[in-house]
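The other protein chains are all here in position, but one chain of the complex has been omitted.
Let's turn to chain A:
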């Protein structure tokens, strides 16, 4: 079997977090280079603060300032830091219990080497050059025997109510073996589907198995690049990540001989002229731009034939 195709899929979004009173207070304190925990109903001090008591589930309201030095309870060495981590050189993830706190917080310790790390070691906060009311105002922790850096004077900060947390995901998106065959055929300007041996329906793109009968589909079918618009919408909404300028017609195209429609773009006439039942044909990009993608077909355009009768596609809606 030939190797399935795969390609990168990178997505990301800057999520905004409204903090509420408890976490807002914690972030505001960080902006002032202070650390505030929260006392629970059993007297324990939570750092970072708990919004609600783990024992009684009641809201917690007694903030407690804690020390800026603490003890490493356990740790793990990160030899090769990843994108977005607090340090870009090898460091330790550690659970650090600050003096005056009863719980530990996870943060980075800049120790230089794993030999410098041990459970029970004492560390202190290294503040970021600039604070913004974010957990990253704590740049990292450092061993107490590291040379102390000059520390800016704490200054009152505006109340912090929001933080931004960017999330970026890098996937390698793989097509199935059958979809890969379909995509490779597209690089030759051909459209191939597969027929279910039980119900006889033709799937394009092929699935490798019939979703209705649950049996493998091996019978390959070459399909024409023309068909019928079963239904469609006209997209007028601009949105983040959009790649086709609005307005555009997103249509379900049922290729002649296929039993399932796929979505594609219809151009070549005014959007208002597009109809259910309209006959369309593929307009391919120039051959030198072809790759393993349905985007080789730039769009579909009206063929000028009479519309397909409703009955011919009604069971595909």
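Here is the rule we use: contacts are C-beta pairs under 8 Å (C-beta built on N, C-alpha and C of every residue); 3 or more make two chains touch, one makes a residue touch a chain; residues count from 1.
Here is the rule we go by: contacts and distances are computed from a predicted model.
*Asks:* Name the absent chain by its UniProt protein name; which of "Carbohydrate ABC transporter membrane protein 1, CUT1 family", "Peptidoglycan D,D-transpeptidase MrdA", "Osmoprotectant transport system permease protein" or "Acetyl-CoA acetyltransferase" is it?
*Replies:* Hidden chain, UniProt protein name: "Acetyl-CoA acetyltransferase".
*Asks:* Hey, which of A:39, A:181 or A:264 is the one touching the hidden chain?
*Replies:* Of the candidates A:39, A:181 or A:264, A:264 is in touch with the missing chain.
*Asks:* Where the complex has a chain not shown, which of A:106, A:144, A:215 or A:244 is the residue touching it?
*Replies:* For the chain that is not drawn, the touching residue is A:244.
*Asks:* In the full complex, which of A:152, A:197, A:211 or A:309 touches the chain missing from this view?
*Replies:* A:211
*Asks:* For chain A, enumerate the residues touching the unshown chain of the complex.
*Replies:* The missing chain touches chain A at positions 5-9, 11, 13, 15-23, 50-57, 59, 161-162, 165, 167, 173, 175, 179, 183, 199, 201-203, 211-212, 230-237, 239-244, 248, 250-252, 259-260, 262-265, 271, 276, 292-295, 297, 310, 314-317.
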